[in-house]
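Apart from one protein chain that is not included, each protein chain of the complex appears where it belongs.
== subunit A ==
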């Protein structure tokens, strides 16, 4: 039924299982921590579109093979593509990926994502937009893009900005890691299920034979438990986060954090400051603006904006930080990127503005989504 990848039929990148009215999709690139290749994204997109129309399918389960759910988009292959030819090849990757994110965010049938391991960047994009997100004691969530010279994309400006208070600014700018308990507390996850119960949960879900969110939620509830929130969790620091990450600019966020440590040493604040100071200054500024616009926009508008931004990043005219970040973190692995501009004060408002404008390139277009028929408008409001 679904078009499977043709190059290595014996080793498909997405495994498909049909269980009555449920479909289990398994991301199957464990060595690469299930990083999303263009092929995987295309396949997922085709499957999701087909399942939405297929009345035999009532529920889609998405999970990862091995110790990761999905560590993100396959960035190094995108960089390779850009190196080999036009940046537009890279842009195509994101066009497809963001379209998939949009389809999931506006999906008519419930998607249950089993987040038993690493969920980062693009991995969050293929799960958080779905109706149910099941965290476990193995979950590690992060949007680490600012350290890579990128920004939280895949619709993150939509879901991060909808976290309590200014927690989303904190998560998006610092790239901090959240565990399953924290994901549940802030709403990134809808349930917490200990990993040992996952196979039972999956079995139960396959028998549900319903698309009713209330029924599915009740089934997952049966296997859920209230996780223990570690003492040093950032979630206990919401007051400081709200005080500091609500400031108008990145500079003010940093200076307000510094003020907090004037009187007493605080490891958590020091670590937070360290991540902010290590990140690309340009990335921090465009990320903050993107999250703040996202708070006021629908998921579609968020993805259209992020697509503009990511095209500017891939085009590399405004800044080369993304390529430098990939070099330092993914290729040379010296973990010492040389950002340009090197300091926040050198990144002017005008430079930041440019990321949000149309891309000046022959034939370039804003992201356009496939028509969504019979869509309930609140298919969108999942978070």
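Throughout what follows, a contact is a pair of C-beta atoms (placed from the backbone, for glycine too) under 8 Å apart; a residue touches a chain by one contact, two chains touch by 3 or more; residues count from 1.
The rule is simple: contacts and distances are computed from a predicted model.
Enquirer: Can you match the unshown chain of the complex to its UniProt protein name from these: "FAD-dependent oxidoreductase domain-containing protein 2", "GPI-anchor transamidase", "DNA polymerase delta subunit 2" or "Acyl-coenzyme A oxidase"?
Expert: Of the names offered in "FAD-dependent oxidoreductase domain-containing protein 2", "GPI-anchor transamidase", "DNA polymerase delta subunit 2" or "Acyl-coenzyme A oxidase", the one UniProt assigns to the missing chain is "Acyl-coenzyme A oxidase".
Enquirer: In the complete assembly, which of A:29, A:58, A:305 or A:327 touches the absent chain?
Expert: Touches the omitted chain: A:305.
Enquirer: Using the document's definition of touch, tell me which of A:63, A:289, A:312 or A:327 contacts the absent chain.
Expert: A:289
Enquirer: For subunit A, which positions touch the chain that isn't shown here?
Expert: 161, 165-166, 242, 246-248, 252, 289, 292-293, 295-298, 300-301, 304-305, 349, 352, 356-358, 366, 372, 375, 377-378, 381
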